[in-house]
Each structure stands twice: as structure tokens, then as C-alpha cells.
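Of the protein chains in this complex, all but one are displayed in their positions.
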Amino acid sequence: MTTSTALLLADLTGVAVFAASGASAAVAKRLDLFGVVFVGFVAALGGGIFRDLAIGEVPPLAFADWRYAATAALTATAVFWLHPQLARLRTTVLVLDAAGLGLFTVTGTIKALDAGVPPAGAGVIGMLTAIGGGLGRDLLTGEIPVVLRREIYAVAALVGAVAVVVLNLLGQAGPVPLTLAAGLVFGLRLVALRRRWSAPVAALRPPRPGAPDAS
Amino acid sequence: MTTSTALLLADLTGVAVFAASGASAAVAKRLDLFGVVFVGFVAALGGGIFRDLAIGEVPPLAFADWRYAATAALTATAVFWLHPQLARLRTTVLVLDAAGLGLFTVTGTIKALDAGVPPAGAGVIGMLTAIGGGLGRDLLTGEIPVVLRREIYAVAALVGAVAVVVLNLLGQAGPVPLTLAAGLVFGLRLVALRRRWSAPVAALRPPRPGAPDAS
Partner (left out) sequence: MTTSTALLLADLTGVAVFAASGASAAVAKRLDLFGVVFVGFVAALGGGIFRDLAIGEVPPLAFADWRYAATAALTATAVFWLHPQLARLRTTVLVLDAAGLGLFTVTGTIKALDAGVPPAGAGVIGMLTAIGGGLGRDLLTGEIPVVLRREIYAVAALVGAVAVVVLNLLGQAGPVPLTLAAGLVFGLRLVALRRRWSAPVAALRPPRPGAPDAS
């Protein structure tokens, strides 16, 4: 009971944080109030909706439990009105976002394993749960997804997803190890932010003159 | 029987109208004939495909009943050949589009309720059914979705979805009240167009010098 309540609170915290990141991006793009709420909704719940479709849990939790959509909508509306103050909380938002990343990675991977998805696929679904909302946010606001370009973000989620899969194979997927896995993602992400770690980018040589563009 | 036929005709009218809006956008982007038909297909059927996946109705109606895809493809092809004439019908298209919005909102919400989705989630799914095709159209043609930026559009759908949910809770979701709900969306959208109503946009203060961009 307490565990379940703690999990729900943690889950809704993740929803709120991701909704705030989506709403901030939408405000910066001059979207209207509805657009801000909608992008916040997608950023907060898009990853989980994809996860639930992929594991056959319909309707997805985002539609089955009104608290998820309500949390996302209220948070995004608050950001719409309060965003100048929010800008001063930039560091707080980044820390909360890293916490949401860790949480969604762990719950996404666990749900996929529980639904009978094999380990490798479950890890991928867990990572997609964590980064899917941010992908949707960037597609809706006309950006190449930042998660594909900058910093260690998805990689932190992937490391955490692999950790959860391994814990599960070892029969050790209890609350404490899973919390540690979420903490691992959180820590990796914070260190990457602090040290400006990035994944490598391929060296581009100048194309030969007249070479056609590869489709 | 008559009701069912009327519903099908209304549904296919909505498909045709949304296919025309998608095809027009694709023609303006200089897509080829296939691209025009494809964007028309997505605009007409994308919202319904998402709805069916979310409520676990597979294969989605767009694939299960050939009349849907055929209506979308024929309409988009006709727009491809006739679009200069269509431009003169701009007002007609906007009115039909508002009618499609009302219809898809009502049928989407009802289908989600019938599939056992709780009220709040069913309302969100109904709204997404109505605006999903337009979102897909704009993503495919490289635009930030217009529904997030301008005018009362999704909000009209949301109001209609809430009306359907309330009617259903009251046990009053018969043909006449549902038609009135569709008419409510239609009317709201037309009045918003006529009076140029828009949802509010957040005031942006100039960023502090040197402040980094929030991710």
C-alpha cells in the first residue's frame, strides 16, 4: 500500500516535471494556451502511451487514470502563467527532469518485463518510455529532437534500462535495487550536465564536388 | 439501420473534408501526386487510427473498412487535379472542416466510452480523434501544427468531448443530444473563425543577458 502510493507519487512527479519541460518549450515557441497544455501533455505522457501500446495495455494509463492527464494539464497551465519565474528555477527543472528520466526508465522497463517482453526489447521500451515524451515535444515544436543531438540523456536511460533488465534476470528487481537503478540514471545525467559530456559526433569530410546527395 | 447509414455517411463526409484539407496543404508544399494522397490519408484517418489503437480496436477501422481509405484517396486525388477551383471554395472548406471537427469529436468520444475508457480519458481520446489528423498533416509538411498556434480549434473539440462525456454520465447519449454536441463544436468553431477568437499566448519577457537556453 505505502509502496504503491509512493510509486504513484513518484510517477506523477515525473509527469509534472516532463509536462513543465514541454510547456516551457511551447511557451518559447509562442504557442497559445491550448498548444502549451497539449505539448506539455505529450511531453509528460507520450512515452508512456507508446509503452502501453507496445505492451498491449489498452487503454494506455494516460487515458485510463485521470490523475495523469490532470497532473500534466495543471502543470502546463501553471507554467504558462508563471514561466518568467520558472526561468529562474532552471537548475531545479534540470534536476527534476533528470529524476523523471530515471523514474520513467525504471517503471517503463519493469512494465515491459511484466508484460512478457524479452529482456532486450524491454530495455529498449524502457528507454523509449523515458525519452519518448521529449521526442514528441521536439517534433511538435519543429525541432530536431535534442535528445538525438546533445549531451548524455538517452544513453543514461539506456544504461538504467540495462541495469533493470540485469537485476530482473538475477531475480533482484526489488524496490531497493530498482530505486538504485533510477538513482544511477539520475546521477549519470547530472554528472553529464555538469561536465558537459556528450556522445561523439562523426567527422564529416567535405563531399566530393558534384557528388549527388545520398537519399 | 437508417441511423447506422446516416452515421456512416456523416463519418465518410468527415473523412472527405479532412482529406481535402490535407491534400490542399500537400499541394501547397509541392508534393507529388502520391504525397498529396498520402497526406490526405493521414489527415483524414490519422486521428481515427490513433483512437482505435488506444482503445484496442485492431485492425483500426481505416484498414478494416475499405470505404474509409477509398474516400480519402479519391478526395485527395480530386483536390490534386482541381485545387485552383478549390481555392475559390475556401469558405466552404472551412465550414465543412468545422463540421468534420464536430463529428469526429463526438464519434471518437463515444467509441472510447463504449470501449470502457473512463470519462476523462475518453474525452481526451475524442479530442485527439478530431485534431490528430491535422497534427499529422502539419508534421508531414514540416509545419508546427496550426492547431497549437491559432484560433479556437482543439478547444472547440474539447468542449464537445466534455459535453458528450457529461451526456453519457447522465444517460442521455442518444442520437439527438449527440447531434447537438456535434453542432456545438461546429458552431463554436465557426464563431471563433468569424470573430477571430484565439486562445491567449504567454507574454515573453526578454531573457536576461547571458542566460542559457532552457533545454
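Going by the order they are written in, the chains are A and B; count residues from 1 in each one.
Note that a residue touches a chain if its C-beta (ideal position, glycine included) is under 8 Å from a C-beta of that chain, and two chains touch if they have at least 3 such contacts.
As the structure is a computational prediction, the values presented were derived from the model and not from experiment.
Interface note: of A:148, A:169 or A:191, the residue touching the hidden chain in the full complex is A:148. Touching the chain that is not shown, out of A:28, A:53, A:94 or A:190: A:53 (per the contact rule at the top).
Per the touch definition above, the residue from B:35, B:100 or B:119 contacting the chain not shown is B:35.
Residues 53-56, 112, 115-122, 124-125, 135, 139, 142-145, 147-150, 154-155, 158, 198-202, 204-205, 207-208, 211-212, 214-215 are the ones on chain A that touch the missing chain. Where chain B meets the omitted chain, the residues involved are 21, 24, 26-36, 38-39, 49, 53, 56, 58-60, 62-66, 69-70, 80-81, 83-84, 86-87, 90, 93-94, 139-142, 146, 150.
By our rule, only the chains that are shown with their structure count from here on.
Overlaying chain A on chain B by C-alpha atoms takes a rotation of 120 degrees, rounded in steps of 5. Here the spacing of chain A and chain B, counted between their Cα centres, is 27 Å.
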